[in-house]
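Shown here: the complex without one of its protein chains, the others still in place.
And now, chain A:
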Amino acid sequence: MTTAVNQAMVEKYKGNFLKEVTDNVEEGNWVKMCMQCGVCSGSCPLGPHWDHPPQELFMMIRANKRDEVLSSTSMWMCTSCYNCVARCPRGLPITHIMHGLAHYGKRMGMKPKNQPTEKFGQMFWDNLIKKGRVNELKLGLGLYFKDGFAEGVKVSMSKQKLGLNMMKAKRMSPMEMLGGHGVSDLSGFHAMLKKAEELEAARVGTNTDAK
């Protein structure tokens, strides 16, 4: 599923994906500076599980493989350990570029299907913006039930003891289920988010709200 904004971007950059990444992806202006040494790929603890390690993603960007890059699950696999950033001889902020690419792919409507990191990220965001604070009970349960009801019940039962202990230790309140507590100035918080969205839209020159 692609979006109108995706079409607009394809039109605008006419196959020069490196330029598009440079202009629109967070820290994307660094991609052109990669010298293809492969130290990032070799340093990544999850490297073997990636379809395309960072070095390859950068090469694919230069080779104009737009769809393959933006719909890849690879950058969603990044756990932000920063091993690659620490080791990159060219000083590329690779971790940030990975997150930038993931976010841009999502904005373009090209996020991979059923990617757990992507799902959890969306869940966390939706949870957070309601009250300005993360409702841990709802977030936890949401995570348990992300793969369907039956699976959710199974996971919940296995974590039962953990939940009861947390309640006993007053680490979690069952009352949070009913709305839960939020920041003191909730309307102010929502106003801030709205302003941020406006600024972001102005920056990329078009409304690319991921939702």
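Note that a residue touches a chain if its C-beta (ideal position, glycine included) is under 8 Å from a C-beta of that chain, and two chains touch if they have at least 3 such contacts; residues count from 1.
As a working rule, contacts and distances are computed from a predicted model.
The listed choices are "Branched-subunit amino acid permease", "ABC transporter ATP-binding protein", "4Fe-4S ferredoxin" or "Hydrogenase iron-sulfur subunit"; the UniProt protein name belonging to the chain that is not shown reads "Hydrogenase iron-sulfur subunit".
Although one chain is not drawn, the whole complex shows that of A:K32, A:K130 or A:K159 it is A:K32 that touches it. Of the candidate positions A:N6, A:N24 or A:Q55, contact with the hidden chain is made by A:Q55. By the touch definition given at the top, chain A reaches the unshown chain through residues 18-19, 32-33, 35-36, 55-56, 59-60, 62-63, 90.
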